[in-house]
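Encoded as structure tokens, the structure appears first; notes follow it.
The block that comes next holds chain A.
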Amino acid sequence: MSMIEFHNVQKFYGHFHALHDINLEIDQGETVVLIGPSGSGKSTLVRTVNGLESIQKGKLIVNGHDLSDPKTNLNILRSDVGMVFQHFNLYKNKDVLENIMLAPRIVSHIPEEENKKQALDLLDMVGLRKWAHNMPSQISGGQKQRVAIARTLAMKPKLILYDEPTSALDPEMIDDVLQVIKKVTNESGMTSLIVTHEMGFAKEVANRVIFMDQGRIVEDDDSESFFKQPKTERAQQFLSKIISH
Partner candidate 1 sequence: MKKKFWLLPLLACILMLTGCGKSVNDQSVLKNAKQSNTIVWGVKGDVKLFGLIDVRDGQQKGFDVDMAKHITKHILGPQGKAEFVTTTSQSRIPLLKNGNVDAVIATMSITPERKKIISFSKSYFDAGQSLLVPKNSSIKSTKDLNGKTVIGVVGANSVANIKKVAPKAKVIELQDYAQAMNALKSHQGDALTTDNGILFGLAVQNPGYEVRGGTFTVEPYGVAVNKGQTSFTEAVDKAVLEMQHNGEYNRLIKKWFGDVPGFKYKELYRR
Partner candidate 2 sequence: MINIFAKFSSQLLVGLGWTVLSSIIALFFSLIIGTIFAIMEVLPSKVMRVIGHAYVEIMRNIPLLVITMFFYLVIPMYVVKINGFTAGTIGLTLYTSAFIAETIRSGIQSVSNGQMEGARSTGMTYWQAMRYIILPQAFKIVIPPLGNQFVNLVKNSSVLAFVAGFDLMYQANSIASTTFDTINSYLVVGVLYLIVTLPISYYMRHLEKKLG
């Protein structure tokens, strides 16, 4: 069964054509990595999936909800679709534990005790339990991103979107975060759509790779074949540049 379906989707910012005729189907349980040069529309595509960006034409169905229909309740959709941002976006006015517990409490109405136990378990999982009562401003970028992942998991999403989760991190922090993402994708069976520039990580975690350029999907292949030898010349160029760096 498919989790995400794009049918001839077009996205414009004014006159700028951000997404060209996107057709894409992602099945439940897939881990899909989205790569491509900056400005190629990867982030925009990911953000249309939970409705943070609207689409102008075509049909987009996520977890059974039709995002091209203005009557669709995005809040219900979003409670099943988690998102991890480049800049973490932790709530600055809440401590680490509250960041994780807030949405389960006010969106899913989980009993407080259960909610707290789940939050602490999640903090254990990302290795940050002792930071539970610190404010976001008191922890490092890598720690923030791990809290953000825990916050997303607390909603028990069916799909997680990662929008360049390590781009804003210092190099020595990146690995911890990638380990957590790997653990989540391997163990949970959730669907994941990941925008990243970390090719080694992509190779390890993905079972499918989508290469985008100038707002179009240029290549869509299983991970192994893509990283062995991309079919298109543009993807080959991109890959050789990235790896030689």
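Candidate entries met the following condition: all candidates are chains of the complex that A comes from, given by their letters.
Remarks
Basically, contacts are C-beta pairs under 8 Å (C-beta built on N, C-alpha and C of every residue); 3 or more make two chains touch, one makes a residue touch a chain; residues count from 1.
None of these values were measured; they are calculated from a predicted model.
Between chain A and the candidates 1 or 2, touch in this complex occurs only with 2.
Taken together, the chain A residues at the contact with candidate 2 in this complex read 50, 52, 74-76, 78-83, 85, 87-94, 102-103, 106-108, 148, 151-152, 155.
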